[in-house]
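The complex appears here without one of its protein chains, the remainder shown in place.
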Amino acid sequence: MNYNWNWSIFLEPSPEGAGTYADMLLSGLSWTIATALSSWIIAFVLGSLVGVLRTLPSAGAQRIGTAYVELFRNVPLLVQMFLWYFVLPEVLPGNAGTWLKQLPNAPFYTAVVCLGFFTASRVAEQVRAGIQSLPRGQRMAGTAMGLTVAQTYRYVLLPNAYRIILPPLTSEFLNNLKNTSVALTIGLLELTARARSMQEFSFQVFEAFTAATILYVLINLVVITAASFLERSVAVPGTR
Amino acid sequence: MTSSPMPGPTVAEPVAPGARAPADSGLQSGRLIAPQAGGAPGVPMIAIDNVNKWYGDFQVLTNCSTAIVKGEVVVVCGPSGSGKSTLIKCVNALEPFQKGQITVDGTKVMDKATNLPKLRSRVGMVFQHFELFPHLSITENLTLAQRKVLRRPAEEAKKRGLDLLARVGLSAHASKYPGQLSGGQQQRVAIARALAMDPIVMLFDEPTSALDPEMVGEVLDVMVELARDGMTMMVVTHEMGFARKVADRVIFMDRGEIVEDATKDDFFGKPRSERAQQFLSKILQH
């Protein structure tokens, strides 16, 4: 193998003019984190809503929930990204479409919405599984005390379900974080995109990708540590 | 070869098995077993010598010693957690132990040089939960190890398997799957599966304790027949009726130790240790 390693490349100025290659990667990292966190808010709220719909007694509500999950789970994320970015502005009525097209930072907003809706379908499945794993008596006990359906979910079912599904939710959070890289196809300058452009500018392929790899592994470790800390702090005494 | 002093002080003279030992082919005379190989004169079939085993800091077996000669039927009993199942699993090294020695037909089971699969293929074992392979038909269960381990041709393996299936009275179920049989039927198949390997000794690890009460009898009947055919057997069980009927010796274990190791008559007639007396009085009450 005759590859010329050059680890000092990170300290050299990037051709973009502002800062070194290291700065470039770190700016990518911050876009990755910003996109992941913003989209997670949508995913968590919308996913919980859809998950709850699928556990309601009403057949109509269940059908809506199921349709949502099936729709967003059976189309590749990349295709969804293109639909939001290229197709939506064209099919919206005139003014709205134009507004969308002229939106500054459009790749970021599109990625956030797209990932939010996509990940919501996965969160919904976890929330549903969590609620269904609770003893049936819990719901009845809530109803018997005179709680409304919404109150039963808010005070009885969801607090328990979220605790149960914390581990799978953590891995959905990490999946969402990794999926932000798909947004490089619509021009989001996140970490993988920055590593890729560093490779194109400097020809130091493996240094760029190694750095990105290490950064992704580090975020994973931070998230896993934070999640296990969260798990311990919300654990109900007396339960496993 | 082991030259260590045989069993502890309470061991009675093992009953000579000669009286019941078979002479000719098991199948022709309608028995469950073929003539046995192994078991040179004077050498015990199974010699357990000062075996100690720990799980971490917790000692599960303490200085266990006994010997089983060819043709002998030994019942091992004791309260749950006494280590009896662990001890029997040490005999074919399904459970490793840290100190002491076990030899089967002269071969050390924990020796690195020992070909364990080969040794195990000569030691039949029957488990509490049957452990038939659920994805294989009864016939396939009976023939798998014959073909893969003993390298018997498929036809020969099948014939041997079906003969034994007939002997345990289940010929009609040859092409069924384990899940379609009752617990008692599954355990009889498991016995046939072990016998198909032509073992020199059979180990039974609580063979009836996972069965519904009405199915215990059919399994014990097969085991009694096997004992009467002269098979060397080590049986962990609470079935004292079985022990009275066919055992030569009874070993009583408690807290990982062999507390009593006596002939059947001595054990049931005048158990020496208080713990064995208590155990017997509890068990024989029902």
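Note that the chains are named A and B in the order they appear, and that numbering of residues resets to 1 at the start of each chain.
Methods note: a residue touches a chain if its C-beta (ideal position, glycine included) is under 8 Å from a C-beta of that chain, and two chains touch if they have at least 3 such contacts.
Simple rule for what comes next: contacts and distances are computed from a predicted model.
**Student:** Tell me the UniProt protein name of the chain this structure doesn't show, selecting from "Phenylacetate-CoA oxygenase subunit PaaB", "Glutamate/aspartate import permease protein GltK", "Oxidase" or "Ring-1,2-phenylacetyl-CoA epoxidase subunit PaaC".
**Tutor:** In UniProt, the chain that is not shown appears as "Glutamate/aspartate import permease protein GltK".
**Student:** With touch as defined up top, name the shown chains that contact the chain not shown.
**Tutor:** A, B
**Student:** Using the touch definition up top, pick the residue from A:L29, A:A111 or A:A212 that touches the left-out chain.
**Tutor:** Only one listed residue reaches the unshown chain, and that is A:A212.
**Student:** Touching the absent chain in the whole complex: find that residue among B:L87, B:M125 or B:I138.
**Tutor:** Final answer for the missing-chain contact: B:M125.
**Student:** Using the touch definition from the top, which of A:T55, A:T110 or A:S181 touches the missing chain?
**Tutor:** A:S181
**Student:** If you put the missing chain back, which residues of chain A would it touch?
**Tutor:** Answer for chain A: residues 1-3, 70-71, 73-80, 82-83, 86-87, 90-91, 93, 174, 178-182, 184-185, 192, 195-196, 199, 205-206, 209, 212-213, 216-217, 220 touch the chain left out.
**Student:** To test your reading of the contact rule: which positions on chain B touch the chain that is missing from view?
**Tutor:** 89, 92, 94, 116-125, 127, 129, 131-135, 144-145, 148-150, 179, 190, 193-194, 197, 203
Note that in this section only the chains that are shown with their structure count from here on.
**Student:** Taking the mean of the C-alpha atoms as each chain's centre, how many Å separate chain A from chain B?
**Tutor:** 58
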